[in-house]
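Missing here is one protein chain; the remaining ones are kept as they sit in the complex.
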């Protein structure tokens, strides 16, 4: 693969869907929220995004099968008139350098436009350095018209001056240039811990926005699993620190 | 957006304008000076430069609207025969890597040539490590013919051997290759502080060069605002230090 | 050379060969194993891979001839009906940045497809941080059908959750997308030492898989030579630390 590629796996027609982005970020708030939402809604796989800008590796899954680095699109079709079809972009990775964030965002928007996406919600965390028992959800939008409806479901617009890094931000910025409205919903979070409580706050807001009703009881255990998995990886990392193959990389230096 | 793009927002005809560059650099001298000049002259927006070489993020403005990373062109039309039309390139960012400085400079010159720009003044700071009560303005040019007129308005050419990094330098270097004359005006500055006094010195010189007369009384307060904004961002940064999503970025290392 | 290039040196027809990858990685296990295998089988040179993504240097070989950075393809033609033709990709370097791993992997697969490669074995080490007297061989596959035959020759599938970085991983991940089955065979290794014993364990497995019979007696001495060579290079590195040509790289900083 020489450039970022979308491989469609399931042909489906969507009716002006809302794109939900939940890629990894601060406190993994957005990832946990989006993964939980699509799992509870039993969203189906639409296709996969491969990119030479993801880390150059595969991961070994249980049983020994390897998995390419990727982002995945899922879709969910509305059950009621009050609901919108949904398109999800989720995964374990964002780009490995500054320009690649733009590249991946381009491709995500390209797919979103393929399905006539009319609105984008990007999910993330807003770090405060402290733990809150009842985390707020802060909003940022690319169109003024979105502020009122968001406020009406409890989103706060008191924070400004920060930056939204990666897909959660660029999808709004570039989306605007392409005429797609969008909002970022950021759960208040400490910043140094994986935060299921903050993800829950974001999900409570998103449920109201999407008029869907999902169970949040498994959320805590999902976050615990994520934490355990990370702990395991950290332990393996210590054991497997790579040896720099000195003789093979940059030997004596004559210029 | 896959490459650096100029989005024109206002069709206008300019008469061989002078390009003023005021992107961020040492002491923010050039940025403060250019921002103040265009604000006092009530220069109008011409268009916007977007680039995948800017930081991959959006900023949250007061009220919750997000803003793409960008540079902006402004223009000002001469009121008297002795004056030249002006074209400004300003913004909060330069390129994120070495090559991107060349790319952005190419695009700025492309727009400059679209409007038949005949001369370039790039504004910046010249760091000395000490505070001066009456900062000098040092000059560097891409054509000998510019030295005499600059000296006559008080620009000093006593410094040499240094390098001018980023747009302030490349616009002169590449400009020369494309046949556009240009000078860099550098206010003497400490280097570690935001320096309104140095920006004032630069503005006093540029006023004489451009035959314009603007008030400098708001300059100090503009610099104070910039300083306050930075302080606020620094505070937020401490609160929002991102958690490296270890399990998601570079786990165990088998090759 | 402007992009990764395959220079063929010997025209040959291969019958659905198996590709063996042994580029440098953890403990140099894969490299030592692959180099030993092709040497014992007297595999012949097929061609060379040059790339601007290898380190920008040449090495001085004994006698004073310089050598470009490169990877090399070797081939071996089966002697019995039970054996498969083999294609080797070996060398002293992998890519110098994240994207280049994808680029080099593309090119290796392109050559592999040229010869109708039907299966890939990538060889590597699996770091545990401790020394094992009888290192296991862990497996990872891109197709479930490969697990049973690998288990039957003693490959263990008890490890999961790690990542396989570089060609050893990407050849499986991308290979799958292109319809080529593949397995990674990882010898249990400390991680910080060059590990001939682990390479031996990998070779014992690969011999059974390929139905070839080679001597392993020279393996230890091969590993010792590699170790000695590295020691020598490290010593030279200390003597030859480059002087940063300060005045010539990034002098005074004015922006």
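Per-chain numbering from 1; labels A, B and C assigned in written order.
By definition in this document, a contact is a pair of C-beta atoms (placed from the backbone, for glycine too) under 8 Å apart; a residue touches a chain by one contact, two chains touch by 3 or more.
Predicted, not measured: the structure shown is a model, and the values here were computed from it.
A.B. asks: Which residue among B:41, B:68 or B:140 touches the omitted chain?
C.D. replies: That would be B:140, which touches the missing chain.
A.B. asks: With the missing chain put back, one of B:101, B:136 or B:197 would touch it. Which one?
C.D. replies: Residue touching the absent chain, from the options given: B:101.
A.B. asks: Which residue, B:165, B:180, B:205 or B:223, contacts the hidden chain when the whole complex is considered?
C.D. replies: The single option touching the absent chain is B:165.
A.B. asks: Tell me which residue among A:55, A:125 or A:182 touches the hidden chain in the full complex.
C.D. replies: For the chain that is not drawn, the touching residue is A:125.
A.B. asks: Under the stated touch rule, tell me which residues of chain B contact the chain that is not displayed.
C.D. replies: Where chain B meets the chain not shown: residues 24-28, 55, 57, 59, 92-93, 95, 98-99, 101-103, 105-106, 126-130, 139-144, 147, 157, 159-166, 169-170, 172-174, 176-177, 184, 191-194, 226, 229-230, 233-234, 236-237, 239-242.
A.B. asks: Kindly note down the residues of chain C that lie in touch with the hidden chain.
C.D. replies: Residues in contact with the chain left out: 1-2, 7, 50, 52-53, 55-69, 96-97, 229, 232-233, 236, 238-243, 245-255.
What we mean here is this: only the chains that are shown with their structure count from here on.
A.B. asks: Which residue numbers or ranges of chain A touch two or more of the other chains?
C.D. replies: 55, 57, 59, 229, 233, 236, 239-242
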